[in-house]
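All protein chains of the complex are present and in place, except for one that has been dropped.
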Amino acid sequence: MPETGTGLLSVQELDKTFRVRTAAFSRNRAEVHAVRQLSFDVAAGEALGIVGESGSGKTTVARMLVGLEPPTAGRVVFEGNELSGRPKRGERRQRGRLMQIVFQDPYTSLDPRQSIRRVLDEVQSFHFSRSSAERQTRTGELLDAVGLGDKEARALPRELSGGQRQRAAIARALAAEPKVLILDEAVSALDVSIQAQILNLLGDLRREFRLTYILISHDLAVIRQVADHVLVMYRGRTVEVGLVEAILSAPLHPYTQRLLESVPRPGMSLARRAAVLEEEDAGCLFRQRCPSAFARCVVEPELIAAGGSHFTRCWLADANEPVPGYRDRDRSEGVI
Amino acid sequence: MNAPLLELRAITTELEIQGRHWPVVRDLSLTIDEGEVVGLVGESGSGKSMTARTILRLLPPKARVSGHVLLDGVDLTALPKKDLQQVRARRISMIFQDPRAHIDPLWTSGDHLMEGLRVNGGLSRSDARAKALELLADVGIVDGARVLRAYPGALSGGMLQRVMIAGALAANPELLIADEPTTALDVTIQAEIIAIFDALRRERKLAMLFITHDLELASALCDRVLVMYAGRIMEEQATAALFASPLHPYTAGLLEARPVLDERQERLTVIPGRPPTPVETPPGCPFHPRCSFVQEACLTGPPPLRRVEADGYSACLRSTQIRDQLRPKFGTGHA
Partner (left out) sequence: MAAAPVPALHRRRFLPRASAPAVTVAAGAVIVLLVLVAIFAPLLAPYDPNQINLSDTLASPSWAHPLGTVSSGRDIHSRLIFGSRTSLLGPLLVVGISVAVGVPLGLLGGYRGGLVDGFLARVWDVLFAFPPLLLAIVIVAAFGAGFWTSTIAIAIIYIPLLARVVRGVVLVERERAYVDACKVQGFSGYRVSMRHVLPNVSPTIVAQSTLNFGYALLDLAGLAFLGLGVQPPTSDWGQMLTDGRQALISHHYSEVLAASVAIAVTVVAFNLVGDWLGDRGGKTR
């Protein structure tokens, strides 16, 4: 297992189950295991990328970190202090100073009736005892930092473009002067030309404010641009974690490999695959879709060390595994 | 050379926005040959979806269209509603970004698939069922019988999009219009869906208009790519050529703005500003306020799409200069 307990933020065995109705009006509730015993550490100044697809639990992780969702089990430790799963009033204010979040949808994430100038003022007067003049100065600095002008600062959100709104949402998060900024698909809804502007901004802000990032995205290229370490999630489980260069150049888990193969590019191989209707909850969670699955996969492996900070949850990385490693196997299995 | 399967001639589509008509597609011409997959790429508001909707006349009320849409030489803009309905039912199918919004949640996927086969194809119930299973197999659904019984709520987005594609194929159309068909799906599922489109092109000679905001995605599938901006075609090239040597500064800007997997870039090269809405579109070349190659002549009128290469068109006055200047940057294979 990767070590936990050190660093700025430590997530230990975090677990989340939702109970959902199986159908409208139904009394039957099914348990959905959104996050399964997730553990990771983030060092101060680091940028951790969490990559995964819909249903991987990556957004649930973000919501638990900022206290929007209570975990079913597990701990979140910040600078050695455990944070409450259900923060009380005073704890919520403290937590707001530690971690802030930028959401995906720039169209619902701003209060429709408040200009960003008013938002920044409210956040500051909530967290800090500053005079009105001090707050105004700071508001000006924040607006400068995210590249918004005076005109945009006075406008209501509906008068702003998607990119401008996302800049405003970033400014709001920074106003609380947090140590960790969580970016939950924060550039996914933006046009390519705007996305690049925001990615550059995130790079600048990280240096300027010495921020720690947790970047949640389905887009590996975005992860590559921002993150130092990456954690790959599949159905709530960490399947691979390590340095971003290592994982993108030599992925060990078949799911990570599939993710990389699926990144669209000219001349990509277009292999037809049978659709998987249902995936089982026991054993390796990816095995129904895995081209390399074999008998041992009915038991789920622990994270297996693969050198340095690289860990993967796949039996093929097990040194004692007699079955040849994935590289030597016929990769066309499961392809139709 | 044969006549193209579909040809758009000087299409201009105007929508009513705040009481006035504004063009969202401007003077657009394109052709799609039999079995050809053409990509239409643009950012939000570029008019790519409205182009597709113009073809099948699926436009909001009060929309105005000028120009011609020719399917095998027959002008669809002149066709009465009833005949157009036949075209939609049998010759051109369309699939959308959000399959859940385009399927009745109270119908099983079997009801959905078999209705078209029985009404338009005149098949009996059991024949329709057999055909539906066959179509599902074509889109990679092995356990077809179970999927036919399932309601949309019980199927994942990727599975539902496969069902929608199967439905679109039911009438054995000549052209498939796919409007951002994978945008709402996971990356791995997107790759699977693209593979299905690729197989349909090879096995059925199905022609396709593939609409996306993702230039790289278009490049993975399409033979030819058209880049749209503010309602106009900026550039049209064969896919490989477009990536190796873009002819328009907007295309080059899009290619450069995307982060790459191989390395972290110090800074991404950005296109300043943002795409204009139809109401804001500037006179002259619509891209000129964001363009680093801008010169006086760019402001006088929108440059026409001109042939620059044997099979490469660009609506930029400085196409050749841009090509020569940018080729070293892209020539090595950008992705």
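Letters A and B name the chains as they come in the text, with residue numbers starting at 1 for each one.
Going forward, a residue touches a chain if its C-beta (ideal position, glycine included) is under 8 Å from a C-beta of that chain, and two chains touch if they have at least 3 such contacts.
What you see is a predicted model; the values in this text were computed from it and never measured.
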{"item": "Shown chains touched by the chain that is not drawn here", "value": "A"}
{"item": "Absent-chain contact - pick from A:R21, A:R86, A:R158 or A:R210", "value": "A:R158"}
{"item": "Options A:S10, A:T60, A:S109 or A:S292, residue touching the unrepresented chain", "value": "A:S109"}
{"item": "Per the touch definition above, residue among A:Q94, A:Q136 or A:S188 touching the missing chain", "value": "A:Q94"}
{"item": "Residue, one of A:A176, A:L248, A:L303 or A:A317, that touches the chain absent here", "value": "A:A176"}
{"item": "Contact set of chain A toward the excluded chain (per top definition)", "value": "63, 66-68, 89, 92-97, 99-101, 103-105, 108-114, 122-123, 126-127, 158, 169, 172-173, 176"}
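Just so we're on the same page, only the chains that are shown with their structure count from here on.
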{"item": "Whole-Å gap between the CA centroids of chain A and chain B", "value": "31"}
{"item": "List of chain B residues in touch with chain A within their complex", "value": "43-44, 139-143, 146-147, 153, 157-159, 162, 186-192, 194-196, 198-199, 213-217, 219-221, 239-240, 243, 253-254, 257-265, 267-272, 274-275, 290, 335"}
{"item": "Complex interface listing, chain A residues touching chain B", "value": "23, 53-54, 161-163, 191-197, 199-200, 203, 218-222, 224-226, 244, 248, 258-268, 270-275, 277, 336"}
